[in-house]
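Note that one protein chain is taken out, while the other chains of the complex remain in position.
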Amino acid sequence: MCLAVPMRVIEIKDNEAVVELGGLKQKINLGLLEKIDVGDYVIVHAGFAIQKLDEEEAEKTLSFLREMAEKL
Amino acid sequence: MANRGKILLAHGGGGKLMHELVEGLFKEKFSNEILDELTDSAVIKSLPSKDSYLCFTTDSYIVNPLIFPGGDIGKLAICGTINDLAVMGAKPLFISTGFIIEEGLDYELLEKITQSMAEIAAQEGVKIVTGDLKVVEKNCADKLFINTSGIGVGDRRVNLSKKEIVPGDKVIINGPIGEHGLAILAARGDFDFQAEIVSDCVPLTDLIQKVVNLLQSASQSAEIRGIKFMRDPTRGGLATTLNEVVSGMNFGIKIFEEDIPVKEEVKALCEIIGFDPLYVANEGKVMIIAAEEDTEVILEMMRDHPLGKGSQIIGQIIESPKEKVIMKTKIGGSRIIDMLVGDQLPRIC
Partner (left out) sequence: MRYIDEYRDPGLIQMLMTKIDHLQQHYPKELFLMEVCGTHTMAIFRSGLRNLLPKNIRLLSGPGCPVCVTPNHYLDKAIAYTRRDDVIITTFGDMIKVPGSSSSLEKEKGRGGDIRVVYSVMDALKIAQEYPGKNIIFLGIGFETTAPTLAATIKMAKEKNIQNFSVFSGHKLIPPAMQALVGAKELHIDGFICPGHVSTIIGGRPYGFIAREYKIPCVVAGFEPLDIVQAIFMLIQQIVNQDPPSVRIQYTRSVKEEGNPKALDLMEEVFEIKDSEWRGIGDIPESGLKIRGNFSSFDAEVNIEVEVEDTKENKGCICGPILRGIKTPLDCKLFKKGCSPENPIGACMVSSEGTCAAYFKYGD
């Protein structure tokens, strides 16, 4: 019940956005989120953005793990 | 020709309208010395020699929509039949075409599809020598169904059989998978995607014949041993074809996820709707199982050919587990790859 994918916002019009992944474009609904800008990444489920992807946290997760790898 | 607008029931009735359609459209586009006789059966006088064998195949095409990025039902039908012959090592020569048309189909659409068929056939040196035409009432067929049967001729020295496959043989694919099935899905317009995914529908004879001839000239012995088996992974995808290979045999196949070529857009669409590219239909791919010692030279030749630029070795034949296809995943784990059951459906889970 959890198939959702991070996609990049390339266009916004009212409550809808065009998002992109790997060259593929899709029209989705932004009605579940507040402020989204072009260039943001959103988590897309069943045609809706359910969350804005926190890019800082995404990097933190990876750098934390990479540091762990270096220490090993 | 009268009534160019739509195909009517009368066009299949055996009378004047049908003759006008057959002569004015099919004979006109497919013309060759055999078809032009318009006899009840095609008469083929040039028989293969004792050093050759006959290949014979049939297929029906029911694709919806009739026209999609990369082709149409006509192109699909001719390429599909040509490829079924080519993967047996045969040169496709003659094709029959049967049309079942739902009344009300646009004549122009039928003409476009027929033209596609004629073009591919001409390009490949294949003659459409006989055919049939029926028109059914509205809702008794989905716009247009096409059946094609094909005859090809192969060289007896080419011995393609699952029985020739041994552990150590390699599995090669000529390019990225998963394009045709997704192109059809995107073309249906059920989902709000804009994808540049184009069907890979193409006749593969030239590529396959070059590989076969390469080994023929390299081989000193009477038999060509390099290629063991070939198949084109259509419905059910590569996964289903690999399972068909191991079925009933005393070997298995191991493939490597990181070696399987998949285009970015195909990957992306699969992620979004929950499909697995291994199970998506292809129409321009050939899976070749080759002897380990011949693999490099085959791969080089394939990559040099326009239809094989993306060729990769994706796996190998293994002793065990028998009759199973296993995949080493990108992260170093492994999983069993089963045959497709039913259809893949877009999911939210």
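Letters A and B mark the chains as written, and numbering starts fresh at 1 in each.
Definition applied: a contact is a pair of C-beta atoms (placed from the backbone, for glycine too) under 8 Å apart; a residue touches a chain by one contact, two chains touch by 3 or more.
If you're wondering where the values come from, they're calculated on a predicted model, not measured in any experiment.
Peer 1: Under the stated touch rule, tell me which residues of subunit A contact the chain that is not displayed.
Peer 2: 1-6, 8, 21-22, 29, 31-34, 41, 43, 45-48, 50-51, 53-55, 57-58, 60-62, 65-66, 68-69, 72
Peer 1: What residue numbers in subunit B mark contact with the hidden partner chain?
Peer 2: 190-192, 264, 267-268, 271, 273-274, 276, 324, 327-336, 338, 341-342, 345-349
Throughout what follows, only the chains that are shown with their structure count from here on.
Peer 1: Any idea how many Å lie between the Cα centroids of subunit A and subunit B?
Peer 2: That gives a centre separation of 38 Å.
Peer 1: Looking at the complex, which residues from subunit B come into contact with subunit A?
Peer 2: 192-197, 264-265, 267-269, 271-272, 274, 347-349
Peer 1: Within the complex, which stretch of subunit A touches subunit B?
Peer 2: 1-3, 5, 7, 21-28, 44-47
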